[in-house]
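Reading through the structure tokens given below for one structure.
Every protein chain except one is present and positioned as in the full complex.
When the chains are written out, they are named A and B in that same order, and each has its own residue count from 1.
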Amino acid sequence: MTTLAVGLRRRRLLPAGLHTLRGTAGVLLVGVVVLAGLLAPLLTDADPLAQSGLALAGPSGAHPFGTDDLGRDLFSRVLHGIRTDLLISVTAVPVGAVLGCALALLAATSRGADVAVQRVFDLLLAFPGLILALAVTAVLGPGRWPVVIVIALAEIPGFGRQLRAGILVQREREYALAARVGGASRARVLLRHVLPNAVDPLIVQGAIAFSLAVFIEGAMSFLGVGVRPPEPSLGGILSQSMAYLSTHPGYAAAPLLVVTALVLGLTLIAEALNEGIRR
Amino acid sequence: MRTFLLRRLPSGLLVLLAASFLIFLILRLIPGDPATSLAGPDAGPEAVAAIRARLGLDRPLLGQYLGWLGDLATGRLGPSYAIGGEVADLIGDSLGATVELTLGALLLVILLGLPLGVLGATVRRGPVAVAVRALTTTVLAIPPFVTGVVLVLVFAVTLGLLPAGGHESILDQPDLGVQYLLLPALCLALPSAAILGRYLKDGLERALAEDYVRTATALGISRRRIVLRHALPNALPPAVTVLGLQVGQLLGGAVLVEAIFAWPGLGQLAEQGVLRRDYPVVQDLLLLLVAVYVAVQLVTDLVYTWLDPRIRWE
Partner (left out) sequence: MSAVLQVRDLKVEFDGVEAVAGVGFELAAGETLGIVGESGSGKSTTALALLRMLPAGGRISGGSVELDGQDLATLAEPALRSVRGRRIAMIFQDPMSSLNPVLTVGRQLDEAVRAHGSAAKPERASRAVELLDLVGIPDAARRLRDHPHQFSGGQRQRIMIALALAGDPEVLVADEPTTALDPTVQQQILRLLERINRERGTALVLISHDLGVIAQTCRRVLVMHQGLVVEHGRTEDVLDRPEHPYTKRLLAAVPRLAEPSTAAANSTPGPEPLLTVTGLAKTYGPRRRPVTALGGVDLVLHPGETLGLVGESGSGKSTLARALVQAHAPSAGEIRYRGEPLTRSRAARREIQLVFQDPYSSLNPRMTVGQILAEPLIAHRLGDAAERAERVGELLTQVGLEPDAADRHPRAFSGGQRQRIGIARALAPRPSVLICDEPVSALDVSVQAQVLDLLSGLQRELGLAILFIAHDLAVVRQASHRIAVMHRGRLVETGPADQVVTDPQDPYTAELLAAVPQLNHRSPV
């Protein structure tokens, strides 16, 4: 996300949005979490999977966040959990975005295609996301890939409907007609003229999509169909801590804080970008 | 109204039909034969075959699919494979709890989202504005499994005010039922309330920038009246659409919230059904949820039409 934010600034697409207090705070929050995840191997040499006899310990010099119920170092698990979540999001969100946008472009080609694509979006929205998750996992078994597939499927209608709406608005603008009269082919009008004017909201959608990805990963872990233990993921650690909530609330603290920081940062970025667009 | 239903019903039914086919197909892709697992590890091939025949699993897929549709049309849901009992009874038993949960959450979504949207759009400065902004961005944007954990930590573990999980029917014991309902419903409602609030805020802000608000101002109508009587009616129809979509989110979110709060609803049933490969339970349940979603969309469109006279007259 930081690279996205920096990239956006460099391209001067939405400088106003991210330079606000909200935008900076968001980029900072997301940046810290993402960096912590990326640099996990440098920040800790504890093995996130190594069990020890020291279970459910509080924070100490050796274990900054304490240990979990199997005596694993929580600091290392959380950092590697961030990595897992990042990897999943970075794979799933672009796939969902590309599929959604491709469907939206398909919808722009003819009235029949539009109706068909809209029904596809309806269908995807009609399956309550987590039930879809259950079904997909039932087919593929729990693990990383089902999570990626479920996230990608869940992202399709968001991106697709957003882009379709944008295309519908922009296509009625006179410059689109002007391009057509100027001799441009339908495909060229769509791709060269209409599309660049319709993509702005997608950048906001992107920020929302990443927080949705974190949400789905966590929810699937809670349902026991997420990333397969013992591999750490943010949702997984949090869901494992649930059983010890009344006796060792400190266990839940670190994953809770990280997920909150990540999602909050993404929301702040989305809001800042949105204001930037509207301005 | 009748022409509207006539126009919209076919496309709703089409989505439903497509969904039923998808559901059927996905479940048949699940590796592992339910007959084998039902028969147990010691059963011979004859026993498995007998179970297959009893369940109709030896028929061709298309036949099974059409048979299922036929059963649905006649209202016979049949027995479950693994969980035990009739599917209709299983769904009937958990339906009430989920309806309670989602309706409770929906009520909270409206109760929280509406004032958040209106205050967000109208109060620009001061502590109220800061509080509203902080609320929509921070607390409400956080996923339910996080708020769930925090809510339990605060209200159940630390303060001991409310139960950490479980269910009492609100119809049988209203006051106890509400205590059990409050945390899960709140946890389910918060993200949707944030989304409703944000859409309403955006819609209201747009409406307040419209020319007709300038007209009303020039007529000397009070700001309060302009917001509530002139701008809000314009901002409501799109918010209703969002609310309709959120009902779908609530149904999906219920699966998670039920797991967190040990709430014996359809989500728990679905989870069990999937994990134990109980085809009939899962496919009927999924279709039911899709049907509810399609129906909600239809109602949403009806309400929209009722709220926006421009569409009503087309």
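Going forward, a contact is a pair of C-beta atoms (placed from the backbone, for glycine too) under 8 Å apart; a residue touches a chain by one contact, two chains touch by 3 or more.
Since the structure is predicted, the reported quantities are computational estimates derived from the model, not experimental observations.
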Which chains here touch the chain that is missing from view?
A, B
Where the complex has a chain not shown, which of A:H19, A:R171 or A:R188 is the residue touching it?
A:R188
From the listed residues A:L105, A:L163, A:A179 or A:L273, report the one that touches the chain absent from this view.
A:A179
What residues on subunit A make contact with the chain left out of this view?
173-175, 177-185, 188, 192-193, 196-197
Touching the absent chain: which residues on subunit B qualify?
210-212, 214-222, 225, 229-230, 233-234, 237, 307-310, 313
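In this section, only the chains that are shown with their structure count from here on.
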When the C-alpha atoms of subunit A and subunit B are each averaged to a single point, how far apart are the two points in Å?
22
Quick check: in the complex, which residue numbers of subunit A touch subunit B?
22, 119, 122-123, 125-132, 134-139, 141, 211, 214-215, 218-219, 222-224, 235, 238-239, 241-242, 245-246, 249, 252, 256, 259-260, 263-264, 267-268, 271
For the complex, which residues does subunit B have touching subunit A?
11, 14-15, 18-19, 22-23, 26-27, 29-31, 137-138, 141-146, 149-150, 152-153, 157, 164, 245, 248-249, 251-256, 259-260, 267, 270-271, 274-275, 277, 282, 286, 289-290, 293-294, 297
